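Removed: one protein chain of the complex. Kept in place: all other protein chains.
Showing subunit A:
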Amino acid sequence: MNLSPAQLDRIAYRRRQTVISVLIAAASTLVVGVLLAVGLTGAPGWDRVRASFFDLDVARDALPDVAAGLWLNVRLLVFCALGALALGLLIALLRTLRGPVFFPVRALATGYTYTFRGLPLIIVLYVLTLGVPGLRLQGMPSVLVLGGIALVITYAGYLAEVFRAGIESVHPSQLAAARSLGLTYRQTMRHVVLPQAIRRVAPPLLNDTVALQKDVGLVSLAGPIDAVRAAQISTAETFNYTPYIVAGVLFVLLAMPLIAVTDWVTLRAARRQS
């Protein structure tokens, strides 16, 4: 293939520009890094801060307990995310039902989303983990499960609204096309509306899952020991804050794949729109 001189010139120019940008980026990153390091380590209190936040021995000792706590976070996250997605989808679907027969269901579903989006999670958590066991019912689930349920019902309120926005974003002509082929309302939802709706709202759904990942730790308010609570216990024993840093690092590491997936899905959705 023979390119014209003009095209060759364009390619050469763009290549030069790319090299220059990379050099500038590298230089500025280096400058900022050095300034930060000098500023931090040169601060008058740096030695004290390093001893109480970045003590390697304390970190090594705290790691097993904090990691055990994190395992609880992970299990809760999986259980709660699945539960909240399922319940949220169900509530969203109930809100879309039309016709007077469904008025009560619709009203209940609407009331649900209003209540649980307005109610602070902490209150739901306390009511379920501290109040409900007080009923002394037979077969009462553990505090951990109750805490999980509190998270599920709260997050389902948010997720239901996300799902509903997705369902409503599917154009009515898609419903008409599906119904005209003889599909029932349920088949239309299942095969035509929901697949399109969920694709569109995947980014906000995943965002809420990232937020949930941070909120699952709140069950420790009722007793179960999660990563942050484990770090707190270690800190109380050693009078050293390093365990918190350990927990923080573990949390970020745990969140990274989820956040990366969210970004990737968001990007893909944005490309599909254009």
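Definition applied: contacts are C-beta pairs under 8 Å (C-beta built on N, C-alpha and C of every residue); 3 or more make two chains touch, one makes a residue touch a chain; residues count from 1.
Basically, contacts and distances are computed from a predicted model.
Novice: According to UniProt, what is the chain that's been left out of this complex called? Choose from "Peptide ABC transporter ATP-binding protein", "Cytochrome d ubiquinol oxidase subunit I", "L-lactate dehydrogenase complex protein LldF" or "Serine/threonine-protein kinase RsbT".
Specialist: Matching the unshown chain against "Peptide ABC transporter ATP-binding protein", "Cytochrome d ubiquinol oxidase subunit I", "L-lactate dehydrogenase complex protein LldF" or "Serine/threonine-protein kinase RsbT" yields "Peptide ABC transporter ATP-binding protein".
Novice: Would you indicate which residue among A:V38, A:A176, A:A236 or A:L253 is in contact with the undisplayed chain?
Specialist: The missing chain is touched by A:A176.
Novice: Since one chain has been left out of the picture, which residues of subunit A touch it in the full complex?
Specialist: Residues 173-174, 176-184, 187, 191-192, 195-196, 199 of subunit A touch the chain absent from view.
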